[in-house]
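All protein chains but one are shown in place.
Going by the order they are written in, the chains are A, B and C; count residues from 1 in each one.
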């Protein structure tokens, strides 16, 4: 019995870390996680201060968005999260923020070019920019249509090779195989965006990292042949 | 009796928050609030350190600027605040700062374009730039003429759809239905200005957010059909 | 007897504030003050960590630079400070830093344009850039020649109307009627430099503040007709 709230407590912690890490101002962000065995999605309530949030405030829904635990209204972005959990079975956590530099690329309507090894250590290639929804899509089901646009982008691809996208004029959605990894990716995305902007300020014609270096760095940390860190039980 | 100083204490707190939030350096800013029933305006004294300010230092005036409580000289901007409280009955608090990025737009003599949903969540369209007063207006009654210029800008409009303006070469004036909301709007304005500058650095030809997205986001948080947050007693 | 170290303790405090305020990294800065009655100049020792500095470490010299108290070597910039104290009888403190944005203007070899009222509240017009010394002047008496260049710039003028200059390729020298005012001016200079850079990024063709506004703001805070703050015993 003692551990029954662990998921909710973790989610509270990660939502608070969004604030303390500087990724989020006011209440502009939300993190969610999933318990796939029990078919439950856990998400931050809407417009609640991170500092005042208690694990009991976390809203739990099923995959259709029906609230199964909690008395507060869920984040307005719930339906976007639900689309992603349904389409991407390999993800365990989603983070949405208006983090400063990533959102500036979204506002500037530019993908984040892969300029260096810091980027390639986490994301295989550019962070894509998804064009804004059309007026009709916004009017009908804004949040779930946002999720559908992300899913469409990854058709035939693997969402874990680039666990972040920018929504034009808005900001990033980021995910990971776990909630903790989603948060880490959101932090790295923000630094990678800030680096890309300053790289362009130093050299507006900066060129992207060579393909073979992108590959070397991404694969040095991910996949069967990874040899970074303490977890080298692969074929090294 | 116990609560008789509450307004002054709140105002002290918000003035101190101007400093701790980084919106204000030195003594470059002031917050005020109003008790419309009793016809009183409460404002920060001039040139007093926020850290040393006590609730008894708050200056209270009537709507004509006559001091009715307090022994210190009020902020030099008092007459601007008075004009706004008189003209805009829906506002309950005013904040003036030289917050960095908003003031840089004021110095650059540029309105802050509405580039994204973060902006549109709080301000319906661009943050306007008011041209500087003419020499005669500065010489005669600088501070109240600043207030009059703001009022003139909103003639026939609603000051709550865009609760902030930039005074060219100077900085922002921001308001809200309450003192707390005025402070929140001042914080958001600063972030929105910083985002707009970086958006322009990434893409000097960046285009504004589509009208239907401005509308969607502003109305998702404001007005009868709002569905953000926990206060959804409207027609949702 | 108890107060005999007050000047040294104040100077220690201000030197430490250079670090905690972010104006100084490592040991890149120095503050000094003067006791004109006793003909003594007090300055930070060279290359000593601000955090470890004790009031006994302060070096005291006469106006010729002869050490009269203290066992440590004085800041290498001593002879520049001495030139300024000798030429400008109205100053009581000098601060030299490599503060980031002011030094970037010095490196870019640009004066800091007076773009707004924040600047005009403290400095009457642009912060001037002094061209670098010639090779001969550097070889012979680098530090005192730097002081002489500043003095030459103000020939026939009042160094209190603009209590800061930039040395090309180096950084700012700042002063005030007191040590505390010199520190305040150094902090404001840094913010004014940062604002000017961002103003230029938003609008590379930004124009300077109108003369009548420069005058209004500078004189609202300085001189006989000042009406900012609590000290309005002038002719208001």
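Definition applied: a contact is a pair of C-beta atoms (placed from the backbone, for glycine too) under 8 Å apart; a residue touches a chain by one contact, two chains touch by 3 or more.
Nothing here was measured: the structure is a model prediction, and the numbers come from that model.
Within the full complex, the chain left out of the display is in contact with A, C. When the omitted chain is restored, the residue from C:87, C:151 or C:201 that touches it is C:201. Looking at C:67, C:87 or C:104, the residue that reaches the missing chain in the full complex is C:104. Residues touching the missing chain, restricted to chain A, are 115-118, 121, 184, 187-188, 191, 194-196, 198-203, 206-207, 209-210, 212-213, 216, 220, 227-232 (touch as defined at the top). Residues of chain C that touch the chain left out of view are 25-26, 28, 45-48, 72-73, 76, 98, 100-101, 103-110, 132, 135, 138-139, 142, 169-171, 197, 200-201.
Here, only the chains that are shown with their structure count from here on.
Distance between chain centres (mean CA atoms), chain A to chain B: 33 Å.
Separating the CA-averaged centres of chain A and chain C is a span of 47 Å.
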